[in-house]
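Just one protein chain is left out here, and the rest sit where they should.
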Amino acid sequence: MSIDGSRRAFIGASAGALAGLLIAPGVRLVELASARPDGESAPSSVRWGMLIDTTRCADGCDDCVKACDSENALGSSIESRQRPQWIRKIDIKDVRTGRQHSLPMMCQHCANPPCVDVCPTGASFKRADGIVLVDRHSCIGCRYCMMACPYKARSFVHEVLVDQNSEVPRGKGCVEGCTLCVHRVDKGQAPACADACSKNSRGAILFGNLNDPDSEISRRIRTVATTQVRADLRLDPGVRYQGL
Amino acid sequence: MAADRFPRLEQRYFWLLVAISASAIAIGLGAAHVMEVNGHAVTGMSNQIVWGMPHVFAIFMIVTASGVLNVASIGSVFGKPIYKARAPLSGLLSLALLAGGLMVLMLDLGRPDRVIVAATHYNFKSIFAWNVFLYTGLFAVVGIYLWMLMERRMNRHAKVAGLIAFVWRFALTTGTGSIFGFLVARQAYQSAVLAPMFIVMSFAWGLAVFLIVQSSMYAWNRIELDPAIQRRMARLLGLFVVAVLYFVAVHHLTNLYFARQLPFERFILLDGGAYTVVFWVGYVLAGTAVPLALLFSGSEGGARSVTLAALLVVAGAFSLLYVFIIGGQAFPLDIFPGYATSSSFFDGAIDQYTPSLPEILLGLGGLGFAFLATTIGVRVLHFMPEDDFGSVRPLGPASSAGTRTQ
Partner (left out) sequence: MRYALMVMALGVAVDATADTPKPAVVIADPAGRCVAPNDVMRRTHMDMLKHQRDRTVRQGIRGEKASLGACVDCHASKTTNSVLGAEGFCQSCHSYAAVKPDCFDCHSAKARRKDVMAGGERP
């Protein structure tokens, strides 16, 4: 596969911060951000994750949500209670202090995902590189994972679907959720939400490999205070928040 | 032989009952078809209330299927003769209710066409997967138990088979309660008390259903149950109803002790609108207080008041399950403790659920299936509880004319 534009942009974004590492470790940097060769399985040495900087996430901006909807063809006309949302903006306000934030919430790609524990058929699973997915070929639509998820990150497809994106199969009667844009990640691209957020120059969503100590995301979570949502549950989510 | 236990007149009732329950099944299957063709968009369920009315029906039937077996257990395991005579009927009801409940559960799946996947792919960490074993296993265990009971040559093994069934159904109800008990994230569930609570609920609901069926069968056959037996079973039902109330109270009281659970308890017990009303009026008043008064009142109201009490216990069961399952999901997840939240995905909001017709019809279809299986089983095989002749007194034909079938 060839290197495409957005992949270059992705490398470019991280390259600046890591200029000092470009000579020798740079080889590895390219590896991380490039498409996995045909026939290779997802490596367990990688753990994909995101860091969301809530101080840069603007109240009222939903570019990430729009990007997700169009990338994954999530358009729907049914009532909003039943419409799937893989990523959503939540406005939160501290009831004591009145401090407010606006932030995106989606599947947190836990290291210990409750959805995987409860799934009777093993359709909910965690890929070697930490991405939590639903295998729709074995999902029977029991919705137990939706009961178990502490983040309300999963949706059930309540209607017959047409016009799916070729790379994002989805259909009636199965449970689904954020795939971390696995089809893009496998091509060496960042998820659509992260892309959209950096395109509008907010850059509130940083995507990267949590297992690589030299990745930008690892450096950031090492140097700034970050939060795991519902850290009390010890699920070790792959999505972290800064500024909460 | 068993067929001529029904006098001529009752033959017509039999076919009427078959017709009614078969229509209920047909309508239920039709409703499931509508849900399958259109998707769950035709139900009141949502991405927050993911389990709706079908689960209220299914869990009622599955829990009751386990509890109704209690009658057989008291007979076989603890050797009480009056319960022993009722063991076959108890086993039949157990199988019928379990089948009805599973029918509803399967047809409510998003992909019922793929239900076979649940038998070929197991995730042994999932309580649901265990339950697949426990449910199918109960069919086998109770089937063998019935065989031991009804085949004279096998009678001597009945006690062992009964003991296995006794243990199995404890495991099964523990599994059903644990479906909810193991949910780490939902305020309404995640409690170790749920497993024993479900077991006690199964005792009460199972005995209530048994008493309703038994009194109908006696009425059609124009015989009267020995008042002593009647009193004993009524007292036992009363005891179970009190035990359920105790567990429900413990569940809510422990929640009230944890500050983080207060908003949820406030929602269910005080300002949850329909859920609060269904809890207090449906479960506490109509489903618990009134039946207790009927069962323990000095007047010994006789067969009618015991049957009425049993019917109210069943109504209370549906109320309790509705509040527990649907009310429990309507209350929002606390994703950011200490924060007020709002979003387009109804974070921080009470979900507005209205049960839709297809959901209710599917549930009734499952009840219809249990009813049909019981009716045919009773008719074809020898399931009528027979006590010693001294205790069964024939009645005049007039006295059962007003008895309605349940």
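A few comments on the model shown:
The first chain written gets the first letter, and so on, giving A and B; residue counts start at 1 in each chain.
Going forward, contacts are C-beta pairs under 8 Å (C-beta built on N, C-alpha and C of every residue); 3 or more make two chains touch, one makes a residue touch a chain.
Because the structure is a prediction, the values reported are computed rather than measured.
Residue A:Leu133 is the one among A:Leu133, A:Cys178, A:Ala194 or A:Val239 that touches the chain missing from this view. Of the listed residues A:Cys174, A:Ala192 or A:Ile205, the one in contact with the hidden chain in the full complex is A:Cys174. Within chain A, the residues in touch with the undisplayed chain are 1-2, 4, 35-42, 125, 127-129, 133, 135-137, 161, 163-167, 169-172, 174, 182, 186-187.
Throughout what follows, only the chains that are shown with their structure count from here on.
Contact residues on chain A toward chain B in their complex (touch as defined above): 78, 80-85, 88-96, 105, 114, 116-123, 138-144, 146-152, 154-160, 172-175, 229-230, 233.
On chain B, the positions that touch chain A within their shared complex are 38-41, 43, 45-48, 50-51, 109-112, 114-115, 117-118, 121-123, 125-129, 132, 179, 182-186, 329, 333, 335-347, 351-352.
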